[in-house]
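Missing here is one protein chain; the remaining ones are kept as they sit in the complex.
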């Protein structure tokens, strides 16, 4: 079976793959989970300015243990550092930046992405009253580019790249690119366009793990 | 003629009369013209915090000539000083304070006030395209109390306290009190209620100079 | 003389009524007015609507809940408006069992609705949430090719704020990322109550560096509270 000749990317591998595509000078928000790891893979000499929705521009890497600042956390509640030139502001201003389309990119986690760019990443059922929206809905409609990083399929092997999302939406038609454990896909007018597949996996094998039709 | 036995208040007299009624602790915006003079008549020991719509809280008196700060002007473009505890902020924040009903009082100049509290103070005709609205419309709808200081009549002797304003409105039903050269009047449900008349002028004489019906 | 400092927690909490809407600042434990929340628990007001970014923690065997989680666990909150109410948290439990109403909304909309309340803007259109469950029951219209929904201002009867330094006029500065919701919550409360780590004389905060001017603040209590705890 060819299926055993490839090695899916892990969390760090997916983050590294996305980091590779972020140009210097971009303003970027990293969502909770795998996206947060992206920062570690951007080369130090490439100046990317990270935004955190709790009111920070210029988020730096995790500090050394003895240099921790308990008043400086990112949106994932991890203690972080601040790049020289960084700034603090309030939540209204922070989301003005987000909603006002000042971010070049946000990288979000996802449960499902549809071929029309719909994203579902905050709840797995339509029960209201609980759920974890956080800043995702604002980021999904606000950033100029919305990239999603996620496993290509669920643990049970179900497709996450779908014709239509079955989970509640975070935002319609917002995703511009998806980095999965198996491939990089753009969301184009005609649907998912495969840009990159991990070594050892064929287009047809990738299609077999994907509900939506893939384009070359 | 009894008409000669009274002396109308001048600009400074009207400002002083209004200043007398401002309690300590109030946040107050003073409009362009006579209202700006009010600050000079509030006793130094009474702590009133003056707001200027160009982004200042804690406006202080005019500075000594050698202490002028060219970067510190009030809404009338006069160089002013800053009280200790004063702060600077941007125009959006400044009008958030105004519109958000955080000011206890604004004191505005006026052309006309109607017995229902309508104020006209920005234009004398309904031609559009030019005019001086400035911050008056925001202040008139936003401050908890809106006091107007103006001559009781026009130079030509026409009434300014009217049944209905004939000039374009600044805001409907906003004025709570009027300080004129002849009297202090509250705007109540039933119309103008005279609180104070300058010495030597009778209620009937005041009524004769007023189009709207006056109440005692 | 204007003096917004109060001398006791009882004075800080005086007059908060049952049924109040209480806006609570903070993001995680950073910038959270935890002492004031404990004060509110002590004060006794109940039947509250609480507006807060995150709905509190899970039940942990053998650990007494504290702060917001305790307020919720005590059944004092009838409705919570929040951006995160985890199903496994105590708040989530109460929502699922019908003991508390939960309303989950986007974080930017939460911030903007409070800012609107403070700024005298009764309602605004936003693209956030259009085409999602958040849009249910809301008016929508299209601007520049994007669907936007109408959201209303979210004012509080009471706002609880944590500051780094305050003066007697109620001018506030915040430390680093603890600023978060604090200036927004401060604007939106009819009664804004502040706990501050430090106090200073009037004039010591530079006029260009004041973040929340005292006009938004009613009462300030000096609570040197130590560093925020890391998230567990």
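As written, the chains take the letters A, B and C, and residue 1 is the first residue of each chain.
In this text, a residue touches a chain if its C-beta (ideal position, glycine included) is under 8 Å from a C-beta of that chain, and two chains touch if they have at least 3 such contacts.
Predicted model only: the values in this text are computed from it and were never measured.
Novice: Please work out which displayed chains the absent chain touches and list them by label.
Specialist: Within the full complex, the chain not displayed touches A, B, C.
Novice: Which is it among C:62, C:122, C:137 or C:226 that touches the chain not included here?
Specialist: C:122
Novice: Which of A:31, A:86, A:117 or A:134 sits in contact with the chain that's absent?
Specialist: Going through A:31, A:86, A:117 or A:134 one by one, A:86 is the residue touching the chain not shown.
Novice: Decide which residue listed in A:12, A:101 or A:154 touches the omitted chain of the complex.
Specialist: If we include the chain that is not displayed, A:101 is the one touching it.
Novice: Taking the full complex into account, find the residue in C:25, C:50 or C:207 that is in contact with the omitted chain.
Specialist: With C:25, C:50 or C:207 as choices, the missing chain is touched by C:207.
Novice: Just checking the interface: what residues of chain C touch the absent partner chain?
Specialist: Residues 112, 116, 119-127, 143-144, 146, 148, 152, 173-176, 179, 207-209, 211 of chain C touch the chain that is not shown.
Novice: Across the whole complex, list the residues on chain B that are touched by the chain not included here.
Specialist: These residues touch the chain not displayed: 52-56, 69-73, 75, 77, 79, 82, 88-92, 94-95, 98-99, 123, 126, 128-138, 141-142, 168-172.
Novice: Can you list where chain A touches the absent chain?
Specialist: 24-25, 27, 47, 49, 51, 57-58, 82, 84-89, 92, 95-103, 142
Convention: only the chains that are shown with their structure count from here on.
Novice: Does the chain-touch network form a line, ring, star, complete graph or other?
Specialist: Chain contacts: open path, no cycle.
Novice: Where the centres are mean C-alpha positions, what is the separation of chain A from chain B, in Å?
Specialist: 55
Novice: Multi-chain contacts in chain B: which residues touch at least two other chains?
Specialist: Correct list: empty.
Novice: What are the residues of chain C that contact at least two other chains?
Specialist: 115 - these are the residues of chain C that touch more than one other chain.
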